[in-house]
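A single protein chain has been omitted; all remaining protein chains appear in their positions.
The letters A, B and C name the chains in turn, as written, and every chain counts its residues from 1.
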Amino acid sequence: MQFLSDNAASVHPKVWAAMKGADDADAPYDGDALSHRMDEAFSDLFGRECAALWVASGTAANCLALATMVEPFAGVICHREAHIETDECGAPGFYLHGAKLLLAEGAGAKLDPAGIEAVLAGITRGIHQVPAQAVSLTQASEYGLAYRPAELAAIGALAKAHGLGLHLDGARFANAVAFLGCTPGEAAGPADALSFGFTKNGGMGADAIVLFDPGKAELVRRRRKRAGHLQSKGRFLAAQILALLEGNLWLDNARAANTAAQAIAEGAQGRLVHPVEANELFVHLDAAERAALRAQGFAFYDWDERSARLVASWNTRVEHAAMLGKAIAAL
Amino acid sequence: MQFLSDNAASVHPKVWAAMKGADDADAPYDGDALSHRMDEAFSDLFGRECAALWVASGTAANCLALATMVEPFAGVICHREAHIETDECGAPGFYLHGAKLLLAEGAGAKLDPAGIEAVLAGITRGIHQVPAQAVSLTQASEYGLAYRPAELAAIGALAKAHGLGLHLDGARFANAVAFLGCTPGEAAGPADALSFGFTKNGGMGADAIVLFDPGKAELVRRRRKRAGHLQSKGRFLAAQILALLEGNLWLDNARAANTAAQAIAEGAQGRLVHPVEANELFVHLDAAERAALRAQGFAFYDWDERSARLVASWNTRVEHAAMLGKAIAAL
Amino acid sequence: MQFLSDNAASVHPKVWAAMKGADDADAPYDGDALSHRMDEAFSDLFGRECAALWVASGTAANCLALATMVEPFAGVICHREAHIETDECGAPGFYLHGAKLLLAEGAGAKLDPAGIEAVLAGITRGIHQVPAQAVSLTQASEYGLAYRPAELAAIGALAKAHGLGLHLDGARFANAVAFLGCTPGEAAGPADALSFGFTKNGGMGADAIVLFDPGKAELVRRRRKRAGHLQSKGRFLAAQILALLEGNLWLDNARAANTAAQAIAEGAQGRLVHPVEANELFVHLDAAERAALRAQGFAFYDWDERSARLVASWNTRVEHAAMLGKAIAAL
Partner (left out) sequence: MQFLSDNAASVHPKVWAAMKGADDADAPYDGDALSHRMDEAFSDLFGRECAALWVASGTAANCLALATMVEPFAGVICHREAHIETDECGAPGFYLHGAKLLLAEGAGAKLDPAGIEAVLAGITRGIHQVPAQAVSLTQASEYGLAYRPAELAAIGALAKAHGLGLHLDGARFANAVAFLGCTPGEAAGPADALSFGFTKNGGMGADAIVLFDPGKAELVRRRRKRAGHLQSKGRFLAAQILALLEGNLWLDNARAANTAAQAIAEGAQGRLVHPVEANELFVHLDAAERAALRAQGFAFYDWDERSARLVASWNTRVEHAAMLGKAIAAL
């Protein structure tokens, strides 16, 4: 039973079907009928006009979105444990031509106005120091915690007051929406751009860059092309995304993953490093305990010496999750 | 009947099957069993040890390969009409951090030693001028012409004498091999790295970077990651490539496309801008003639005011190609 | 007698005096009183509001100016023999983060609307091809030819019509103004930015970036800093430039150099590769003739196998120039 990561899970049958349905040749790149439907589909979803472009990875989505906000001599405020800081091998430095990540603190890998203001307060040297031009949040955070609409509003107001763009890394945006029980628009708050992940949530390799200022789309289009991310059979990426939007399959998948995570969490009370809001659990487990669980057939990654990360996917069977919960409780 | 481009063609059924067969979760990124088989599969194919990495586009493949050879202050000699110069929106400048493309001349978009030497002869200003560090050829060329092994050997010797790396853009390498009737190793000649295209030849979105110096793989792996091209479900890219290598399906597909191209060419004698060696034809057709063909149901792109580009794909039906040939002959 | 290059000539005594006069400590970087006078001094000179920043080299001036106009995925139209293309070791690619130089043709290394339009006409592939965002001219050109105000106006109109910025590389702008006998503003035409060279014209190491849109100054200031070109004792660069502006010393120096060039030209009639307008001469001289001149004590560079480049400086003695002219005439 596999709780390693959602990022390698199977592709949802409806996504397979949609891809197969797109097999006939259409215009290359993003000239096909499916790619043309992206803007409208996301505008409908968010209830306001936006532009949406597919890319094959969250790293590309994050960096291309940030490139609409940040000049090469500037910086992006993000959490010290943000994915763009710790897991993208310097991709923001590459895409932003040397711009810096300005690291902020905050519980559960979430930023708050105080953490952001602390970074801003340290920028005192004028021309000699990198200015901030954007804030990047992860919704849900690297520890699976969701920003509430009020939290987003507060950060958005702060960003606006300082002339900073606001980006959301939404690799697990669906799980955040499912947890919050709000609309996608509410879960995005006043973001200027959102990396909306589908790959971890039933897709194969397709995330969306959602631009709430559609005027920025041309910039992203150019940069996507020159990053080698304008795939010639882009219709297959659009097909994945549209299939997941259809009938809110993305939300169903995220709910399923979250539900499975809760089933684990029930058995792990008292051991949780963070509250469980989305589909990831960080659980205090020592080496012997981890070995014992693995001996029972549960696969997962160590997080650090004292804890493990357990991830539920859209297709995690809730009974398996409950079994894992019980196994943890029985330790 | 569609002769627009091979880059938007359907995916081969065996590729679909292989992708579906890879649906069960495996290790993410390139840690899965299929990705692990890449090096050996290409080493077998080329008869010498090589490393092979998947990426989703030819642009990424070209640029990541070139980044193993060229420093930011240096240049790559390529044909004035090379894809990296004309069709990648500056991707080499992005991936190579400002390195230049040094444009050479040559018939049929092929380079020859004289063209390369002319570029080298113009580099006379020492520290003030960008030095060449690599040569990039397209096999088959942008006009569908294949480099013969002896031509590759001559260019390779020149490159070696000047300390230049040798890169092949093989977006249609399969078509070149099919035409040449030689081994893949012979069609690659003394290249240091090859971008081996599968997307246009029955794949969905997977090309291989083949490094004949496997010691360069770690560099490419790092740069692939930070370009956002390390897809988390990379097994689906490996699956595509391995399926096309299996039983030489890649070669069968290329032969089919080349055969269809020849069927068109038969009717277009006297109108051909270039000899037809691979799966692309450049045919003198004036505006009225193009309109006449389109009125008969043939779809294709204009190349310039006086000619059209016709492309056969792996799944172009030879009878359709023959019909197009006859329609041209009847103009 | 030295006709090698103006770029290594002595520093004018008044420049030395001004530098010495700036020796007392003042605020570092560009916070000093002299640096503060730059904007006004150039606004007065050009008769319109502009911002002016010092840098130590023409390469830095050119690239920082272009960075206000050109995004990393775009290109700059310049002459095939422009200094930014042939003599800056890829600096534009570095400063512009991979943007391309789009090479145009034109007699005497001068661009004209036809040459620019030919480049624009070749940009047909939409997202796949690098778009032009600026035109860069050299005033006076690499062959010492000056753009007339009407020529600048025509190019400026074309640039405006296509939404292109207009940059002048004015490494020898002073010599152009001296030749044209017009105002600096007329010699700059509708340029958005000018690299105004002082180093070759009596300075030590100080050129000015003149921005006719002062709103761009902050961008240049940031990029200058992060390029390591914000010298801490910047007052010494400002001192050089202001000393040369004072009493139009820059123009006197340029006239002296041009006059010396004309003195050579008188003896070289019939051998001139280009008309002599500024302070450089390109003269047909075979190897034996060059050796003969050198044997008489004249130092200069070969240009190519059949010609030499002769350069007069602000301090070239006119009698030496006349001697060289006579020596050429006597060959």
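Some observations on this one:
Basically, a contact is a pair of C-beta atoms (placed from the backbone, for glycine too) under 8 Å apart; a residue touches a chain by one contact, two chains touch by 3 or more.
Just so it is clear, the model here is predicted, and its values are computed rather than measured.
Though it is not drawn, the left-out chain touches A, B, C in the full complex.
Contact with the undisplayed chain is limited, among B:Tyr29, B:Tyr143 or B:Phe282, to B:Tyr29. Across C:Ala18, C:Leu34 or C:Ala60, the residue that sits in touch with the chain not pictured is C:Ala60.
Checked against the full complex, the one of B:Arg37, B:Arg80, B:Arg148 or B:Arg222 touching the unshown chain is B:Arg222.
One chain is missing from the display, and on chain C it is touched by residues 2, 4-5, 7-11, 16, 20, 23-28, 32, 55-61, 63, 88-91, 93-95, 199-200, 204-205, 222, 225-233, 235-237, 313. For chain B, the residues in touch with the chain missing from this view are 29, 71-73, 97-98, 127-128, 131, 219, 221-223, 225-226, 230.
Counting the whole complex, the residues of chain A in touch with the unshown chain are 72-75, 86-90, 92-94, 96-101, 125, 127-130.
By our rule, only the chains that are shown with their structure count from here on.
Centres computed as Cα averages put chain A at a distance of 50 Å from chain C.
Chain A and chain B have Cα centroids separated by 34 Å. With touch defined as above, residues shared between interfaces to two or more other chains in chain A number as follows: 222, 225-226, 230.
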